[in-house]
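The next block holds one structure in the form of structure tokens; read it before the comments.
Omission of a single protein chain aside, the complex is shown with its protein chains in their original locations.
Note that the chains take the letters A, B and C in the order they are written out, and that residue 1 is the start of every chain.
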Amino acid sequence: MINGEMQLNAPIRWAMVGGGRSSQIGYIHRSAALRDSSFQLVAGAFDIDAEAGRQFGIRLGVAADRCYPDYKAMFEAEARRADGIRAVSVATPNGTHFEICKAALLAGLHVVCEKPLCFTTAEANALLALARQARKIVGVTYGYAGHQLIEQARQMIARGDLGEVRIVNMQFAHGFHSAAAEADNPSAKWRVDPKIAGPSYVLGDIGTHPLYLSEVMLPDLKIESLLCTRQSFIQSRAPLEDNAFTIMKYTSGAIGYVWSCAVNAGSMHGQKIRVIGSRASLEWWDERPNQLSYEVQGQPAQILERGMGYLHARAIEDDRIGAGHPEGLFEAWSNLYYRYALAIDATDRGDAQALREIRYPDIHAGIDGVRWVENCVRSADNGGIWVKYT
Amino acid sequence: MINGEMQLNAPIRWAMVGGGRSSQIGYIHRSAALRDSSFQLVAGAFDIDAEAGRQFGIRLGVAADRCYPDYKAMFEAEARRADGIRAVSVATPNGTHFEICKAALLAGLHVVCEKPLCFTTAEANALLALARQARKIVGVTYGYAGHQLIEQARQMIARGDLGEVRIVNMQFAHGFHSAAAEADNPSAKWRVDPKIAGPSYVLGDIGTHPLYLSEVMLPDLKIESLLCTRQSFIQSRAPLEDNAFTIMKYTSGAIGYVWSCAVNAGSMHGQKIRVIGSRASLEWWDERPNQLSYEVQGQPAQILERGMGYLHARAIEDDRIGAGHPEGLFEAWSNLYYRYALAIDATDRGDAQALREIRYPDIHAGIDGVRWVENCVRSADNGGIWVKYT
Amino acid sequence: MINGEMQLNAPIRWAMVGGGRSSQIGYIHRSAALRDSSFQLVAGAFDIDAEAGRQFGIRLGVAADRCYPDYKAMFEAEARRADGIRAVSVATPNGTHFEICKAALLAGLHVVCEKPLCFTTAEANALLALARQARKIVGVTYGYAGHQLIEQARQMIARGDLGEVRIVNMQFAHGFHSAAAEADNPSAKWRVDPKIAGPSYVLGDIGTHPLYLSEVMLPDLKIESLLCTRQSFIQSRAPLEDNAFTIMKYTSGAIGYVWSCAVNAGSMHGQKIRVIGSRASLEWWDERPNQLSYEVQGQPAQILERGMGYLHARAIEDDRIGAGHPEGLFEAWSNLYYRYALAIDATDRGDAQALREIRYPDIHAGIDGVRWVENCVRSADNGGIWVKYT
Partner (left out) sequence: MINGEMQLNAPIRWAMVGGGRSSQIGYIHRSAALRDSSFQLVAGAFDIDAEAGRQFGIRLGVAADRCYPDYKAMFEAEARRADGIRAVSVATPNGTHFEICKAALLAGLHVVCEKPLCFTTAEANALLALARQARKIVGVTYGYAGHQLIEQARQMIARGDLGEVRIVNMQFAHGFHSAAAEADNPSAKWRVDPKIAGPSYVLGDIGTHPLYLSEVMLPDLKIESLLCTRQSFIQSRAPLEDNAFTIMKYTSGAIGYVWSCAVNAGSMHGQKIRVIGSRASLEWWDERPNQLSYEVQGQPAQILERGMGYLHARAIEDDRIGAGHPEGLFEAWSNLYYRYALAIDATDRGDAQALREIRYPDIHAGIDGVRWVENCVRSADNGGIWVKYT
């Protein structure tokens, strides 16, 4: 049970790039990082409009002279301070992630980055090399993975509660972009501009979320080949898709599906993952994150609830409040940032043993997402054919 | 509102082939046909074991001398009676449907047949030709289509409540065959024997159900091409599949998915159809058939309930009890048999006008199912490739 | 598993009083009685308008000369026939139940009567005496009790799955009479006329339904005292109530609540029963009758599904179709009529042993409902005070 006690000797001095006044994602980064004294926000380049960023930073309690016009200025100036930042979170449009993460690693900073980490596996591998060299962590905010019942699912699958896994059925299918809202909304427009958004829209923007959940729950599953078909129902979005369907064959013989969709009219989120085994299935839905359905064939379906004593010990340790009380997405993110802090601390202390036991969406998670999108796009753009997973 | 009054001048004299003592499907045929005095059960060849069939027929109130050892004997003997049967329902294993339907049509009988109607489109077209020649109807028991809210969905889509249809997401994914139950259960074994079951297992056995619902709701949608991948997680079932995924491209540019599965451990039925338009979506689930979810993007989701005054007039006319009271699958089937009776009557009276207005799963529905399975298998057996829909 | 085979040597010759063309309740009586050849509809006095009743009866297949102008004529004429009726169902307005049931018993008929059986316990006891003297059964159509999961609940409670029962929370709270619909609808008007409807509206009309479910599930529970408060939110309904709340103290120390309401705007049915024990609770909702929630404190909640092999044998025997397929209210009624038939047969054969094992809502159930309403009204009309249960 988390109670707000500092886990480190001192909070990690931390900055943000992006995440300005109107950014929801910026707020959830800050809420999560600052919640339990693991991080301290001491600097930032919050906005592409330097003055707006400065004003905003001050309202967040950052000293005026540590509100920077851009990330380059920040990394340079902070590097010169004895009390300079040790970690930075990147919450900017997709097209800038690679260069900012690269600069941050070169500046000797730990990095937390929004997904997608970058646009190509080549870039991703370059970041991996840099991170290894710098001995820094790169965290990627697959925020849903912080929900405790994802850990419960992982543990149940690991101990064989499902039998042999046969099918993984995933979807993230909301309806908020059923109309061409981006036409009038500059802050949404970049999502469908390949230069800024990258090679895909819904595959990378939302499909990678349940994909990562499957990686957490099923660490041994390896994709052998996949097939993807994608559509742009709002034609102005082409070549970027607002709907896609991906079928994956795993090396184990299991099969997976991912439905990625932003035009599922009337659906709120529609992020679900169902893992089907020879004996039983598990299903989780991000809009009801405190419940996990466990369905053994031939027995009554069971609804597991967050916080209950019957859960695996690892699925309880991050609880912040008793069972029955709903936790939400902010708690999931807080759990991730809590682990980022532990990982940063262990890395800086050179404690490889501790590091191995901290599970969080790291640079490999980032690479996996980029790689999956790359394979999906390759399949889709060749007519929706089966491609060997590379 | 249906109240049990006879709709025809006299019940249609009717027989069954198959549907013996231990057959659930036989019971639902009889319950539906006999419910409202549209049919009268006067003969039968209920069991491959002639004596067992005779004993059972007597317990159903059939005269002993009209309990026949097989369908051939029945068709022959009944044809000689002034009060002979006018219609027959076929509830035998798949592999016999074609020959029995053919014989029935040749004997001048109206036919109601379990799906699949037969194994190939060639056979299906042969039956169509025979039916036209004999001026008889062939009904196919896609029983779920009899639920009133399916008609509601059809009417709402027709009047534009969804906008332009983009995606049709279908599944019938239960878990009852997660283990190789058929190994010890002869009455289940035939389902995975290609000689008896036909070229597919779950595609034909369950996938065609939501497919037909989509045809009812979206009569203008035409498949242009499709891709199917299928698996036999219980290996002894190969080449018949216990899981399959089909993606369809419609000529309109819309896209459809069908997940057919019998190893979805812990799932009861899992038959759902979600039709997604540019403005709104509709979703229906066969385990809660009295509710229809209508979700306009940007508005609160609405739950429509069977029997309510706000529904389309055509979706209310088959109600048997007030809203709030759950109707179930038996009512859906009763609605179908009610329409079969009206169609038989209109056909025999030569009333083409009346016939056109009676909507029921007819021989074209049967052909469509066979055709779809044929295309799916062709795709799957060629490596899960896109095939032109033929 | 019920498959439609006749259970008796011959169907019971049966008639209806009431249940004419526009009567839903008449249709469900007929659907249930005639479903599996246990009863045969041979006579009727279907309508207070004799000619309308005759026309309707003919459309149901009843011989014209056995469509009678009223119940008196019917009982008299049928008594003179060798093939006269043996049983009659009463589906007329409440105020006529007593006299018709009395006449039927005096005419030597088995009776199935809509609830309330009558208006006072004095009347009810008079019927009991008559029934004993005539050696006939009186069935009361608490139709929901026919759902198989009610039997499952009964068995689970009996074997101690809940521990000691502490609380029974019941409600039947729909919204269909939120406005004074009866003002313009003669067929609804009688329900709020004390002369025809009796001493209560929602208490007797709907509150007795979950009350009877509690009697089935908890046969040993005895009410010691109760308190009731009732309101007429539509003032023209006074003194009859459209909302009532009843608290009951059982002799065991357990406590019960019943919320009876017809002005619960927007609610479809809202009939629920939750039985809470020291170890676990059970909850059932009539709009989802195929599911039963079983919640052991400290364990994941379980959803039991009709038709599954893990249920008690007695909860499976009335299934008509496999698990997953929804059964509805018609099946529940069919189950009751099936038991009425068995009880009539056992009574006529003088088989007391068989009779003891047939569980159905009999005259005691009818008496219990009348008695409960009487006690509730006595409490409510004295200011909502505690009254000793008499």
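In this text, a residue touches a chain if its C-beta (ideal position, glycine included) is under 8 Å from a C-beta of that chain, and two chains touch if they have at least 3 such contacts.
None of these values were measured; they are calculated from a predicted model.
Undergrad: For the full complex, which residue in B:Leu304, B:Val373 or B:Val387 touches the chain that was left out?
TA: Touches the omitted chain: B:Leu304.
Undergrad: Per the definition of touch given earlier, which of C:Gly277, C:Gly307 or C:Gly324 contacts the omitted chain?
TA: C:Gly277
Undergrad: Please identify, in ascending order, the residues of subunit C that touch the omitted chain?
TA: Contact residues on subunit C toward the absent chain are 162-163, 166-167, 169, 175-176, 178-179, 227, 229, 231, 233, 243, 245, 247, 253, 255, 257, 259, 261, 263-267, 276-281, 294-297, 299, 301, 383-386.
Undergrad: What residue numbers in subunit A mark contact with the hidden partner chain?
TA: Looking at subunit A, the ones touching the missing chain are residues 1-6, 21-24, 26-28, 30-31, 35, 37, 56, 59-61, 174, 176, 268-269, 286-290, 305, 320-331.
Undergrad: Please output the residues of subunit B touching the missing chain, sorted low to high.
TA: Per the touch rule, subunit B residues meeting the hidden chain are 294, 298-305, 308-310.
Basically, only the chains that are shown with their structure count from here on.
Undergrad: Name the chain whose C-alpha centroid is farthest from the C-alpha centroid of subunit B.
TA: A
Undergrad: How many angstrom lie between the CA centroids of subunit A and subunit C, rounded to a whole number?
TA: Centre separation, subunit A to subunit C: 56 Å.
Undergrad: Touching at least two other chains at once: which residues of subunit A meet that condition?
TA: 294, 299, 301
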